[in-house]
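Yeah, one chain of the complex is gone here, protein chain that is, but the others are all in their spots.
Labels for the chains are A, B and C, by order of writing; each one numbers its residues from 1.
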Amino acid sequence: MSKKSFRQAINEALRDEMRRDPRVILMGEDVAGGMGAAGEQDAWGGPLGVTKGLMPEFGRERVLDTPISESAFVGAAVGAAATGLRPVADLMFIDFMGVCFDQILNQAAKLRYMFGGKATVPVVIRTMFGAGFRAASQHSQGLYPVFAHIPGLKVVVPSSPYEAKGLMTQAIRDDDPVIFCEHKAMYDDQEEVPDEPYAIAFGEANVSREGEDVTIVAIGRMVKFANEVADKLEKQGISCTVIDPRTVSPLDQDTIIESVEETGRLVVVDEASPRCGMASDIAAMVAQNAFKALKAPVKMVTPPHTPVPFSPALEDIYVPGPSQIEAAVRAVME
Amino acid sequence: MSKKSFRQAINEALRDEMRRDPRVILMGEDVAGGMGAAGEQDAWGGPLGVTKGLMPEFGRERVLDTPISESAFVGAAVGAAATGLRPVADLMFIDFMGVCFDQILNQAAKLRYMFGGKATVPVVIRTMFGAGFRAASQHSQGLYPVFAHIPGLKVVVPSSPYEAKGLMTQAIRDDDPVIFCEHKAMYDDQEEVPDEPYAIAFGEANVSREGEDVTIVAIGRMVKFANEVADKLEKQGISCTVIDPRTVSPLDQDTIIESVEETGRLVVVDEASPRCGMASDIAAMVAQNAFKALKAPVKMVTPPHTPVPFSPALEDIYVPGPSQIEAAVRAVME
Amino acid sequence: MELNREQLLAAYHQMRTIREFEECVHREFTGGAIPGFVHLYAGEEACAVGVCMNLSDKDYIASTHRGHGHCIAKGCDVKAMMKEIFGRKGGLCAGKGGSMHIADMSKGMMGANGIVGGGPPLICGAALTAKTLKTGGVAVAFVGDGGFNQGTTLESMNLASVWKLPVIFVLEDNGYAESTASSWSIGGEPVKRAAGFGIPGEQVDGHDFFAVYEAARKAISRTRAGEGPSFLHLKVNRYFGHFEGDATTYRRPGEVDKLRAERDCLALFRRQVEQSGLLKAQQLDAIDRETAALIDAAVVEAKAAPQPSAEDLLTDVYASY
Partner (left out) sequence: MELNREQLLAAYHQMRTIREFEECVHREFTGGAIPGFVHLYAGEEACAVGVCMNLSDKDYIASTHRGHGHCIAKGCDVKAMMKEIFGRKGGLCAGKGGSMHIADMSKGMMGANGIVGGGPPLICGAALTAKTLKTGGVAVAFVGDGGFNQGTTLESMNLASVWKLPVIFVLEDNGYAESTASSWSIGGEPVKRAAGFGIPGEQVDGHDFFAVYEAARKAISRTRAGEGPSFLHLKVNRYFGHFEGDATTYRRPGEVDKLRAERDCLALFRRQVEQSGLLKAQQLDAIDRETAALIDAAVVEAKAAPQPSAEDLLTDVYASY
């Protein structure tokens, strides 16, 4: 056990699984870096350094830099997974899904079903998402609701270094295609993380605190904010349960429903766009399955229905934060 | 006024707008057909003949066949729209969005916002969706919830020939990018359709019948089923309002909310996949905004969370039909 | 390299099986017994068989929407294929895939694909597996002339070139993508385009089994030896419409009749092996009868096979739930 950043936690999970299983390989643009160049090899380890050090240990045969050809290399990861490897492909930003979406939507997600169960596709697609980085409309999106919409994909959104390590380990060991969504503003977050490998099961939410008045379901970076708000409101006599689904698909419906059956109130907090998003997905599920328990309207906290603006002044009001969450909790308590 | 098929209705809207405005052009694979071939020109008019006859009238300069390069030609339509034309691009099946998604997600939808309002993108992307055709997993999806998720896109799902003509006219006249989703099993549906051009405004739901007990919101082909069920239940003393949103983005929230405020019960019927879909989008919106009026849990009728199977025996139980809708209405009446 | 009698008989057997299969599916579809979208391979048999004769089970192929021929050439079970196309239990994909998604991973057949250009990226992955695990295998991507313009195909050519993957790209240029002529839709010249990605290739008459076989043999052994991807441009024709139901009005009247009379790969094959004395007409006739009987039996069995059961709808979405 030691303090590790979100970045280190993921790096460690990748390293440990690569040590354990020679079929695990990495590929992506500059996942090592320096390919073909005269200077330093492993020059990048990905744009935010998450895969740094893996190429020196495992060699270029297992850590493959790629041309900028996401369809080809994400598809290659899918094809390699179907034929015996366990690739982890790096789709640098989730916003780039658009240039390789078919290989995820129609190939990775469907091969097993279309082939009557006679294929498995144990591929992991790591990708960065999220606003707050002043990275503007094409580098700041959530977009995991799009993946959650697609049957056949598992979609992971870790909320802390500890979660990230355990979920990445599971993602690599899992026999289904997994979209692993890392919030780019969390890489430097730190917490105590075990040194040895461990896997966190998919479809099991983490209840980070239990309360009596309101259930807050929050995703990714929003979990931290939800806990902050819950801390604050606790002192003011409002007691909240905070649930982190960890995997948005499969979704641990039971934990959410059971909690709402106790509290009678639901606030869902998500950073992705509101329409057909995770907030509405969870809110609707509760309105259908735990209606009798509800004492107040469900409340969704999301950004507005706009692209992500560049200007810091605008982005700061775009991203949901503690104040919006607090307002929502207070609203359902009225 | 005369009986027209869904196919004819769309063809007429395209033809009339092309006559009215020389900037309207069509492009897509085999939208005319026969390009470069020795036999008949205008050989196809699209795989289901929807654009047949337009090339002979408007010429190959305004009805452009394309290579199989959806990113290039959908992107070209977007770029042409931003520079002065009003293109209608044919993305043959909505399932093919994966090979051109970036041009829709990050270009068409965002140019206006990213450029601070200094661009308009009056492009229409026509596309076929829907199950029931035994077309299997990669040619039967709904997928419009993915487009509805994206700020900057307008998404239309017509439910009849009359609606199709008026909504296509509006789509072409609209200054925003529009995804126009045509259910492939509806092309031969017929009804009375005016001969002259008319536009149906976006964001205004059609209330096809008003009742007191249950609000059914249904989309696309499901509208017909919902009306059938409402007819049947009427005779048994259950009176339903049936709402067709027509455009799933923008969504006419007010009409839905007002209706639920009267009936107190909501069933949402959608053919797209359930997670982060239109059914949950509408159900959650109501659970948040009309909670006080609700007398029963909201109920969603969708296919299961699986790809679309090929076998007719399986596909027939995959697609929601009148029996599932009836069961849902009865359930909320309990 | 000369093919021996046994190999020649096998080649003819496969080509003939494909032809019978497709003619039969055409009849059954027209009769209303087969649902969905069906694209037939008749006329192109020499391509699939000429290429796949150079492959074994450890080698993979990725097919297109026009996949029956590739399936048969790669050794898939013909009866299970027919059941699949009828959507029945016992189908190669349990009835869930149908014609457009027919596949058998155990035979190295990674699937027909409903997405034009869907296969090449996948096949790069199969090649990467072969390279990483040093299986000695190669991987073949079949692409149509239409699919040759899809970005996924073009990217895959570059990736295979740069990664030096054991991939052979086989362009089956049957003159049309739906109703659009390949002479129009392909800018430039295919062999030069491949060369522009650093991939050597050649153009071959796709009606001529021997020409295809020989070109494929050279390309595949070069690639198998670790020299990187290769390319073949097969000029060929299809006999039926783009899909079943297509009236093919974009073709000159009589175009197909002339092709059937003059460029039929089965007839060309027969002429060549009979004239050279390698095989006798009776041997080939026997194969004709045998394959016809096989296909008849396949249809009878497919029609008698049970429908999938309701619970099959919800399985196979995930490997672990």
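Here are a few things to note about the model shown:
Throughout what follows, a contact is a pair of C-beta atoms (placed from the backbone, for glycine too) under 8 Å apart; a residue touches a chain by one contact, two chains touch by 3 or more.
What you see is a predicted model; the values in this text were computed from it and never measured.
Considering the complete complex, the chain that is not shown touches A, B, C. One of A:Gln8, A:Ser71 or A:Asn206 touches the chain omitted from the figure, and that residue is A:Ser71.
Of B:Gly39, B:Gly53, B:Gly79 or B:Pro194, it is B:Gly79 that touches the chain left out of the display. Among B:Asp42, B:Asp174 or B:Asp189, only B:Asp174 touches the chain that is left out of the view.
On the side of chain A, touch with the chain left out of the figure occurs at residues 29-30, 33-41, 43-44, 47, 65, 67-72, 95-96, 98-99, 133-139, 304-307, 309-314, 317-318. Taking the whole complex into account, chain B touches the unshown chain at residues 23, 25, 61-62, 64, 66-67, 69, 71-85, 87, 102-103, 106-107, 111-120, 122, 151-152, 154, 174-176, 250. On the side of chain C, the interface with the absent chain consists of residues 149-152, 154-155, 157-158, 160-162, 184-189, 192-199, using the contact rule stated above.
Basically, only the chains that are shown with their structure count from here on.
Farthest from chain C, judged by the mean position of CA atoms in each chain, is A.
If each chain is reduced to the centroid of its CA atoms, chain A and chain B end up 30 Å from each other. Put simply, the C-alpha centre of chain B and that of chain C have 35 angstrom between them.
Annotation for chain A: residues touching 2 or more other chains are 71, 102-103, 106, 113-114, 151-152. For chain C, residues touching at least two other chains, in rising order: 91, 93, 95-97, 101, 113-115, 117-118, 151-152, 317.
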